[in-house]
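Have a look at the structure below before the remarks.
One protein chain is absent from this view; the other protein chains keep their places.
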Amino acid sequence: MNTFGRNLRLTTFGESHGKAMGGILDGMPGGVKIDMEVILRETARRRPGQSHLVTARNEKDIPELLSGLTDDMVTLGTPIGFIVRNTDHRSGDYGEMAKLYRPNHADFTYDMRYGLHEARGGGRASARETLNWVIGGAIARQLPCMKDITLQAEVISIGGITGTTEELASVVEEAMKRGDSVGGVVECVITGVPAGIGNPVFGKLHSRLAQAMMSINAAKGFEYGDGFAAASAYGTEQADIFISEEGHIQTKTNHSGGIQGGISNGMPITFKVAFKPTPTLLRDIETVDKEGNSSILKGKGRHDPCVALRAVPVVEAMAALVIADEMLETGKLNS
Amino acid sequence: MNTFGRNLRLTTFGESHGKAMGGILDGMPGGVKIDMEVILRETARRRPGQSHLVTARNEKDIPELLSGLTDDMVTLGTPIGFIVRNTDHRSGDYGEMAKLYRPNHADFTYDMRYGLHEARGGGRASARETLNWVIGGAIARQLPCMKDITLQAEVISIGGITGTTEELASVVEEAMKRGDSVGGVVECVITGVPAGIGNPVFGKLHSRLAQAMMSINAAKGFEYGDGFAAASAYGTEQADIFISEEGHIQTKTNHSGGIQGGISNGMPITFKVAFKPTPTLLRDIETVDKEGNSSILKGKGRHDPCVALRAVPVVEAMAALVIADEMLETGKLNS
Amino acid sequence: MNTFGRNLRLTTFGESHGKAMGGILDGMPGGVKIDMEVILRETARRRPGQSHLVTARNEKDIPELLSGLTDDMVTLGTPIGFIVRNTDHRSGDYGEMAKLYRPNHADFTYDMRYGLHEARGGGRASARETLNWVIGGAIARQLPCMKDITLQAEVISIGGITGTTEELASVVEEAMKRGDSVGGVVECVITGVPAGIGNPVFGKLHSRLAQAMMSINAAKGFEYGDGFAAASAYGTEQADIFISEEGHIQTKTNHSGGIQGGISNGMPITFKVAFKPTPTLLRDIETVDKEGNSSILKGKGRHDPCVALRAVPVVEAMAALVIADEMLETGKLNS
Partner (left out) sequence: MNTFGRNLRLTTFGESHGKAMGGILDGMPGGVKIDMEVILRETARRRPGQSHLVTARNEKDIPELLSGLTDDMVTLGTPIGFIVRNTDHRSGDYGEMAKLYRPNHADFTYDMRYGLHEARGGGRASARETLNWVIGGAIARQLPCMKDITLQAEVISIGGITGTTEELASVVEEAMKRGDSVGGVVECVITGVPAGIGNPVFGKLHSRLAQAMMSINAAKGFEYGDGFAAASAYGTEQADIFISEEGHIQTKTNHSGGIQGGISNGMPITFKVAFKPTPTLLRDIETVDKEGNSSILKGKGRHDPCVALRAVPVVEAMAALVIADEMLETGKLNS
């Protein structure tokens, strides 16, 4: 449950308000030079407190790499262990929540699952866990087989509005003013993946991407290529006609989103992830306590009004882990 | 790649135009009475040739169960091996296709992946593989822990049209007349799943459902609860308020689709799967051959104009495998 | 529990007195020509009824390969499904046993584990299951990466006696005359494995061989290289001194048995497996029934007086599966 991947496996630990987050990235081949700046850049991108649009927690999030590397940061082929200390936790904020079930949070379901309440800010259900994923993804991106591959995610709509960054920001600001939150869609485009990556049957590339993306907190939907729009279309409209240019076979259009039969066809891989509004609101909201008594949950604490914004580097990190895993997999069969 | 599940594992084999399909379902506890009629009913639901709307192949699809059961069909706790002979295969239909890349099919990507062409009707990429899944799902549904659980899938829109069965059928008929195909959306509702099923982090219930559904041929998108609509909504609109009725905590609304934080909350689990139009058309279509030469692919052969129709029992089967797997998983931890 | 291997995975099914044995070998790369004669030769080697020293069951054991191969027996890279029908089962022989616990058999432990008794000749505990392994191993041996590798097992002692084949046979005959059974040791030597195969930590080559060998029915011990004798020795006696001959580094001696630190060093891999005497005796023996009442188990039925004899091709098959798996694994990292 806490391990992701097959050839490149990320196993993680850490409760958001515990001592530390951390993980083990196993399967990295030896001899790969790792640039710490890339890791810091990616963790900085997902860090709270960067602008007025995201939560005000101020955490440095400096990972310490404990193994798997020489002193000059070359991989040894052994597992890379890493930790990030949790420095800025104020568990007092969560006192009341420990007694009341927050709507759309995992409080109630965790109680049903485990029979005990983990009061440290939601424990493993917290989005802080995605810090581990961003670190793993930032290392995976540095594999030699990834060097011609670009992964680029961005928020393409918020609250149903598409537009410029300014327009999207104003939707979030409006929601914040009302103590409300708002959903959004993140699109990711991956270029440079060679044709022939992925697997049939239960290992389809888009199936693994779906699993990865739906692991991200607040994700409600995944589609690749034309996605749900393809369900409204006719076959004649969706045909990606093959053409050959200078001996290189490609398709005229890319309704398929770069994947056919679960395997990459060399075109850009495109997918979208839908994120619901943050369930935490800065308004009072009715709920029940553990005994089922009606109660009012006071709106307070810190939260992101639009989690889609902070999900962008997480989408890229999970995509990097999936693509790197498949690149290593295929390497095996080709040799 | 050919194994699905953790506690209940389905491993499958078979090329659509080879000798047989088959699989091994491992993890079924002993002492479970299996009704062969349930298996035959489910395989009949997905069988081609049932109406004028689906492909005309007439295959009996009678599975033979080879192990794991007493003579009176009670499980032994040992793996259940099963096979289905392929009787009605006419590989001649596929002669031309072996040389040309069919648009949106897996021909090209399989060549890129494996460096050889499997001419037997697409091999493992064929939808015939889903017969194995339906058999596995039909057995999984009969677990005692599944007896209060209902899984019901149906096509809710075709070609962008929602409506009655007759209206949807006429959209398909229109497409057939033109030699075209059309996409559709399947919705699945699962009731009776107790609160507390699923896992955090990488084992979220909706993440596993997404992986399962995106494994189905022609699937392009997955969403649960309000899905992509939630990305256009505000937090205040999406809050599923907890209420307590006669000591039973539930939510007033079900925007969450029965899953919060990756774990079931006792409400109906709802999700939708988008299916693209069948890529096989009964029209001539331009393409290239393996050397990259332009060519025309003649429209012929057999195909389903709307794969969403035949996907319905497959969606249920894969959902049954996921839910049964999670029910067995949780049983472990509660004991 | 019914799957073995990581890159090359064998999943099996079948009760000894059920309809069929069978399995799925997943992970074979495409383009490998499979010789059915090799499979038949190996299954013939383990078949009962070949001489007066082994059990008299006369089973043809002709496997049917159902998938994963072209008509001219070239692998497709898809899983190879196979079955062997059980033709010569006389379940009447086992009537009494269904009520009494046979000493050193799995009857009692299976009851404790599963709470029901599988009367079909021991079900999955039967040595007939190893037929599946031999088929899997016979396919694995035909991988191109295995062509310079020889795997050769033989019985080196029976009842504590080492000697010629005739001497060992007479020990077995003596035991048979008395209605007794006798243990034996099988040694296996694998040549041609290149240096660098295997993994550190939990994936050590000898650890995987130990797991594989201890899966064989009646196996009681495993040792590689000097094994238990090394525990009685001094470091100066055990040092395998490195020498270089024509640029090729090897060791003067091979106390290590071809494996150092869990990874092959290019020397012959040598290991031994201890097999206990068959627990089935042709003598009356005291025991209890399921209610704990004292009873006498009549000596009858069919059995092998020395299972070590029939284990020889099984030892080779499991060794072939392990080595092939590791060869495929390493191929991945080198590319």
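Residue numbering begins at 1 within each chain, and the chains themselves are lettered A, B and C in the order written.
In this section, a residue touches a chain if its C-beta (ideal position, glycine included) is under 8 Å from a C-beta of that chain, and two chains touch if they have at least 3 such contacts.
Computed from a predicted model, the values in this text were never measured in an experiment.
Asks: Out of C:Lys33, C:Arg113 or C:Lys298, which is the one that touches the chain we can't see?
Replies: Counting the whole complex, the residue in contact with the absent chain is C:Arg113.
Asks: Given that one chain is not shown, which residue among C:Glu42, C:Asp61, C:Glu223 or C:Glu316 touches it?
Replies: Touches the omitted chain: C:Glu223.
Asks: Which parts of chain A are in contact with the chain that was left out?
Replies: 1-3, 9, 11-15, 18-24, 26, 30-31, 64, 66-68, 76-81, 83, 114-116, 118, 123-124
Asks: Mind listing the chain C residues that contact the chain we can't see here?
Replies: Given the touch definition above, chain C has residues 1-4, 12, 101, 103-106, 108-110, 112-114, 123-125, 129, 157, 159-160, 175, 178, 180-185, 194-204, 206-208, 210-211, 213-215, 220-228, 230-244, 247-249, 251, 255-257, 259-266, 274-281, 283, 285-288, 292-294, 305, 308, 330, 333 touching the missing chain.
Criterion: only the chains that are shown with their structure count from here on.
Asks: If you average the CA coordinates per chain, which chain's centre is most distant from that of chain C?
Replies: Using the mean of the C-alpha atoms as each chain's centre, the farthest one from chain C is A.
Asks: Where the centres are mean C-alpha positions, what is the separation of chain B from chain C, in Å?
Replies: Between these chains, centre-to-centre, one finds 38 Å.
Asks: At what distance in angstrom does the C-alpha mean of chain B lie from that of chain A?
Replies: So the centroids are 26 Å from each other.
Asks: Report, in whole Å, the distance between the mean C-alpha point of chain A and the mean C-alpha point of chain C.
Replies: The computed centroid separation for chain A versus chain C comes out at 45 Å.
Asks: Indicate the residues of chain C shared as contacts by at least two other chains.
Replies: Chain C, residues with two or more chain partners: 77-78.
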